[in-house]
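Right, I'll just put the structure down here and ask away after.
With one protein chain removed, the remaining protein chains of the complex are shown where they sit.
Chain nomenclature is as follows: A and B, assigned in order of appearance, with residue numbering initiated at 1 for each chain independently.
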Amino acid sequence: MNDFEYRAPASVSEAVALLVEKGERARVLAGGTDLIVQLRGGRFTLDRMVDVKGVPELNQLRYDAAEGLVVGAAVPCYRIYEDELVAAHYPALVDAARIIGGIQIQGRASLGGNLCNASPSGDSIGALIALEATAVIAGPGETRSVPVEQFCTAPGRSVLGPGELLVALRLPPPKPRSGAHYLRFIPRYEMDIAIVSAGVAAVLSPDMSSFVSARVALGAVAPTPLFVTEAGAALAGKPISEESIALAAEAARQAARPINDMRGTVEQRRHLAAVLTTRALRGAVARAKGEQVNGH
Amino acid sequence: MATKHHVVTRVNGEEVEFLCEARHSLLEALRETLGLTGTKEGCLDGNCGACTVTLDGRLMDSCLVLAVEAHGREIQTIEGVASPQGLHPVQQAFLEEAALQCGICTPGFIVSAKALLEREPNPTEERIRWWLAGNLCRCTGYDKIVRAVVDAAARMAEVKG
Partner (left out) sequence: MANKVLVRQEFKVVGTRPIRHDGTDKVTGRALYGGDFSLPGMLYGKVLRSPHAHARILSIDTSAAEALPGVRGVVTAKDLPRPEEGIADVGEGAVNLRFLSDNILASNKALYKGHAVAAVAAVDAHTAEAALALIKVDYQVLPAVVNVREAMKEGAPILHESLRTDAQGQKGTTPTNIASRIQFAKGTLEQGFAQADVVVEREFETATVHQGYIEPHNATGLWSSDGQVTIWCSTQGAFTVRDLVSQILRYPVSKIKVVPMEIGGGFGGKTVVYLEPLAALLSRKTGKPVKLVMTRTEVFEGTGPTPAASMKVKMGATREGKLTAAEASFAFEAGAYPGSAVGAGCMCAFAPYDIEHGKIDGYDVVVNKPKAAAYRAPGATQTGFAVESVVDELAEKLGLDPIAFRMKNSAREGTRRIDGPIFGVIGALDCLEAARASDHWSSRLEGPNRGRGVASGFWFNIGLQSSCTISVNADGTVNLVEGSADIGGTRASIAMQAAEVLCLRAEEVKPTVADTDSIGYTQVTGGSRTTFATGWAAYEAAHDVLRQMKERVAKIWEANPADVTYEEGVFGVKGDPKMQMAFRELAGKLNHTGGPIVGRATVDPKGQGGAFATHIADVEVDPETGKVKVLRYTTVQDAGKAVHPSYVEGQMQGGAVQGIGWALNEEYFMTPGGTMANTSFLDYRMPTTLDLPMIETVIVEVANPGHPFGVRGVGEVPIVPPPAALANAIRRAVGVRMTRLPMSPGAILKEMGTV
């Protein structure tokens, strides 16, 4: 691979300045588990790599009952799943963080990097969409926030403009009687890319008998992670039952517009979209009721 | 660009310094520059774990870490696992359980397993398998590796008394 300049700024403004200067020829390094592989594989060349792990804002992991959760863009997966508050309030985030690569990857890869890589199958993205996360973006202009479901624009492409940097992900505090679950389907039991994934969050009625609202996100069934509003709409106000869940699963199947590739076929992916939506919804409901649900 | 970075770091408890280019991985620096060839290259994309080391106590695939990032950090490699007093219990268990065949994945497995047992002295089989899923072995079918880690846990418990 071609050599490049390595810079490790200590502040957001310094990082932005370094990125602005080189535009498309600069990239942000957090965990590097996608970036370094892509660079080595010759997918692109760089003039400058900006290592943001020394920027405090990108390393924060903070939970507050009123404000919710802030996950710095460079926080590696292990910090997510080893954090007791995150585990208690955002188990679906832990579902995702503990299946990204193996233990070595989790020591380095970040949810922020996973989002910026903008892969249709990115494991954290479905969970983040379900949990209503927003991306906090710094850049040459004003700092802005973008809902995660609007962050990815095409495979490998996002709303990040020249010189812009993902600083953190903000997740609202979990609503009362809510639960969320993230599941993916892979042919192996670890170290794999999702054939299809589903992230689901549901809010239940005070008597726990019906859905107040739900958010369903699918991965690997479209050019970007898909926020399936139809599936959520199908559940709002419906009783908690297999019939209701089946309606949402059917909406997910309908929304999926996958491709055939080495990881799966169109038919298989549509089918799995429904299966995983069903299973993730069951898990989300169980969690909303305070039951323990294993990640996988 | 021939800019070289001066990296000062600690490897297996000793301070070392070296020059590297930004594009050099930590794996390259360990193997080519420092001559620490116990850390192996298997895939160069973080999918086999043969190059596993710890960086500030965390397991990493050293092929996915830039050498320059090691500045001011603490690295442990397979070469630092045994002590002058002898093999680490994990190494001894691998030998006695015949948990290696060709041996190319063995350094990575031992570094990973040691990190697990330092955190969790008595892991279940399921937990061992989860922890080691990022290390591929093509020879053993993992059975004897899992047994060796269970055995090493018992040895370490014994040492602690």
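Basically, a residue touches a chain if its C-beta (ideal position, glycine included) is under 8 Å from a C-beta of that chain, and two chains touch if they have at least 3 such contacts.
Only a predicted model underlies this, so the values are computations on that prediction, with no experimental measurement involved.
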Hidden partner chain, touching residue among A:L93, A:I193 or A:A256: A:I193
List the subunit B residues touching the unshown chain? 21, 23, 31-32, 36-45, 47-48, 50, 77-79, 81-82, 87, 91, 94-98, 100-107, 110, 125, 128-130, 132-147
Contact footprint on subunit A, counting only the chain that is left out: 1-3, 102, 185, 187-193, 195, 261-265, 267-268, 270-272, 275
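The working rule: only the chains that are shown with their structure count from here on.
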Can you compute the centre-to-centre distance for subunit A and subunit B, using the mean CA position of each chain? Integer Å is fine. 29
Can you list the subunit A residues touching subunit B in their complex? 1-6, 29, 31-33, 36-37, 39-41, 49, 51, 53, 76, 78, 101-105, 107-108, 189-191
Using the touch definition up top, name the residues of subunit B that touch subunit A in the complex. 1-3, 5, 21-23, 25, 44-47, 49, 52, 55, 58-61, 63-66, 68-69, 112, 130-135
